[in-house]
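A single protein chain has been omitted from the complex, and every remaining protein chain is retained in its original position.
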Amino acid sequence: MSPHLSTDRHRAAAGDRVTGPPTPPSLAVRLAGVTLASPLVLASGVMGLSASSLERVAAAGAGAVTTKSCGLEERQGHPCPAILPFAHGLLNAVGLANPGLDEMAAEIAAFQARTPVPLIASIFAKNEAGFAEAAGRLLERVTPALLEVNVSCPNVASEFGQPFAADADACGRITAAVKARARGIPVAVKLSLQCPSLAHVGRACQDAGADALTAINSVGPGMLIDIDVRRPILANQVGGLSGAAILPLAVRAVWDLFQAVTIPIIGTGGVTRPEDALQLILAGATAVGIGTGIYTGGLELFAATNAFLADRLAHGGLPSLDALRGAAHG
Amino acid sequence: MSPHLSTDRHRAAAGDRVTGPPTPPSLAVRLAGVTLASPLVLASGVMGLSASSLERVAAAGAGAVTTKSCGLEERQGHPCPAILPFAHGLLNAVGLANPGLDEMAAEIAAFQARTPVPLIASIFAKNEAGFAEAAGRLLERVTPALLEVNVSCPNVASEFGQPFAADADACGRITAAVKARARGIPVAVKLSLQCPSLAHVGRACQDAGADALTAINSVGPGMLIDIDVRRPILANQVGGLSGAAILPLAVRAVWDLFQAVTIPIIGTGGVTRPEDALQLILAGATAVGIGTGIYTGGLELFAATNAFLADRLAHGGLPSLDALRGAAHG
Amino acid sequence: MADTMQTVPILEVIAHHAGLKSFLLPPVLEAEPGQFVTVWLPGVDEKPFALSGRRPHALEITVKAVGPFTRRLLEARPGDRVGLRGPFGRGFSLTGGAVLVGGGIGNAPLRFLAQRLDEAGLPFSWLAGARQAADLPFEAYLQRDPRVRIFTDDGSAGTAGPVTVGLATALASGPAAVVCGAGPEPMLLALREAARRAGWRAELSFERYMKCGIGLCGQCCLDGSGLRLCVEGPVLDEAAMQGVTEWGLPHRGPSGRRPSAGPPSR
Partner (left out) sequence: MADTMQTVPILEVIAHHAGLKSFLLPPVLEAEPGQFVTVWLPGVDEKPFALSGRRPHALEITVKAVGPFTRRLLEARPGDRVGLRGPFGRGFSLTGGAVLVGGGIGNAPLRFLAQRLDEAGLPFSWLAGARQAADLPFEAYLQRDPRVRIFTDDGSAGTAGPVTVGLATALASGPAAVVCGAGPEPMLLALREAARRAGWRAELSFERYMKCGIGLCGQCCLDGSGLRLCVEGPVLDEAAMQGVTEWGLPHRGPSGRRPSAGPPSR
């Protein structure tokens, strides 16, 4: 084979060349010190309001589950339509509806009492101090495996009404503030594409002590208009774009972050088929978030993707996903 | 009907209430002083390298055609794969391949000698001075109906390797520089979502004298990885996302610009069905660009969309698209 | 995709009582009895409603005014456009010998079930309960059909007393089949119990606060099993009811929080 056609590394795992007796492969990954039996993570905001719902996703094959993002106060969110599927994904403008941190802490405790699967608690706030307070208040009451900081919420101080995620300095400050209250629990920052340079934001978070990054949040936002009543369909007019449409954006986001940081990445966005998860891993993801895919593929997507990944490892004679992570960087 | 269910304006055009004898509707729109027989515009970069190709699109029903973006020098562009369809749209990294302005001027002249359909000439450059020079050199030789300034090319001076489109000030300066050389030809600036605030960039262009805005260019960029050879598929690794996946982003972009500026908007992005064009018009577009839709729907998409829009006007008893433009803003 | 919004003009409005109307809509979707759609009033909100009928020429929903949305919907007139999505969830099976048991507006989906059973030539009986006659949709129709027995708490129509009064007789009068119930949760739980004791299957239509209808928002997940009422319900059989720990508790509201005390919200 010409060196231009394929490298040895590529060859080592090409599905059609098994070398040596297959080792029973393991899908386990280490994410910021936490061991996940599968790299698949339930993304925040999907089936994440209650312990029982999270347990069901864990039972379906998720290696970790993330709660709905919670803030200091209970929020009812926007009126409906708040979630709008279209042929290529969906728009959501749930408006960060959540029962409040205290209620969520009770759900987290109930989940952890019954399930060993690691739970990632997601928080948001209105400002830097709010993030610190939210982290502190939650972690007084429960000990999630990981704390995820959703910085894709509007930063009221920003010039263009942009989310914190658009501002590397703000993300760094929030990371540091949350870390200071994190009681040693690893902190992942959930990034959005809505920023000048994802690599720059990711580095700012890493420098401020982030233990992991989650990328990406829903994209846009976007809008769909009903041509008969001539109005935006979402009650909130605009909503974040997720699902199959954004897979290429998520792959590139993970790719860019993998080159920019050393902390692990929970690659999220547009995974609706098992192969999509592998794309994110090859781009550099340690774990892979699934949200909208549950709508198009059902909860079965977790088991199907686990089986697909295990099969790939077995056929490639690879003991773990370590050999695949970031492998597309050549 | 309750006032909450529908406004009079909505009622006036609901497909199911024809009031008065139908006037023969016209699809003609005025775009920065130019009359287009149809609002549909061939987007830049698609079938836009030669006079004959542009003529064919005009014959298919486009109200105006845009050339491939041309620069001062000939460019071969990136190796292939440079255009990669996936189930929800496509990625392109053509690398601004173009024959150079002088060659393109000859194609424009050939087109205009044979076709009355307005032609939009698209230019790009490496820096502000380059834009002015490109505009000057092109307009010395030909007189397009409109000059489109593609600011979605990398701005080498930018901190994050961002395109000019990310920087409102740069866009304003480019607009002013091009306007100064435009010999009275209206100038449209082609915007990208890759900026902190599209409204802000749009206003900067308007303030600097832009006669129209085109939004949006392809999104991202994104990446797709082949899971077997474990490499990004595009030779350029990343490419702009276009097609059905981005329709909600284009609708919202036009919506935001319609509220921010008074100059007309060529709404572009993700139009693959006739209804999509109407969404962009209801969001505020005066004209509607079609690029990737030609791949999924064929050149027939122009005629089908013209027919659909004419039918809507006829059924609503509306004489022109003026009553629909921006109508979703309520 | 069926879950994408489509707007349709209302074809016809049928007023049953004050605050209780049926709406006929263009037959833009197929559905089974027990499945639901969401209705969007542009500029207002979007809410779930069971179908009360599906004929070749029209879909039907039946709406009771209970709050701001339903009150506005009840003002709608023929020709007004509403948005429609669905069908969502799982419905009733079509089983001969079924006993339908409805409470108030819960009789609406049972009306669709009765239509389908009739079309399939399957026998059934129907115990239609309500607090008072004014809460009973399709009263005239129900009065006419000999297979229907009406119960009202105040005796304003049919037999005075809860619908469960007629149940024991109905369950004893034929070979064990299925009890198809829709209505307030306490009634449904009583039906479940009665069916279990009589050796009948039960298919019961529950309600929870719903936002998405497609299994994502988590709003309608039942404590204990995590079952999503919008996808795996709203009609549950005994197996699907297993493990649920929140029967009879107040429902989680739009924030996801469950009110700490008081009776169930409906």
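Here the chain labels run A, B and C in written order, and each chain numbers its own residues starting at 1.
The rule is short, and it goes like this: a residue touches a chain if its C-beta (ideal position, glycine included) is under 8 Å from a C-beta of that chain, and two chains touch if they have at least 3 such contacts.
Computed from a predicted structure; not experimentally measured.
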{"item": "Of B:M223, B:I294, B:L309 or B:A327, the residue in touch with the unshown chain", "value": "B:I294"}
{"item": "Listed residues B:L27, B:V41, B:L72 or B:V94, member touching the removed chain", "value": "B:V94"}
{"item": "Of B:V29, B:M47, B:I120 or B:I265, the residue in touch with the unshown chain", "value": "B:M47"}
{"item": "Residue ranges of chain B at the interface with the undisplayed chain", "value": "45-57, 68, 74-77, 79-87, 92, 94, 97-100, 103, 224, 226, 228-229, 231, 233, 235, 291-292, 294-295"}
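Here, only the chains that are shown with their structure count from here on.
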{"item": "Chain A and chain B: spacing of chain centres that average the CA atoms, whole Å", "value": "33"}
{"item": "For chain A paired with chain C, centre-to-centre distance based on mean C-alpha positions, whole Å", "value": "37"}
{"item": "Distance between chain centroids, defined by C-alpha means - chain B, chain C (Å)", "value": "49"}
{"item": "For chain C, residues that touch 2 or more chains besides their own", "value": "42-44, 81"}
{"item": "Junction residues of chain A, two or more chains touched", "value": "86-87, 224, 228-229, 231"}
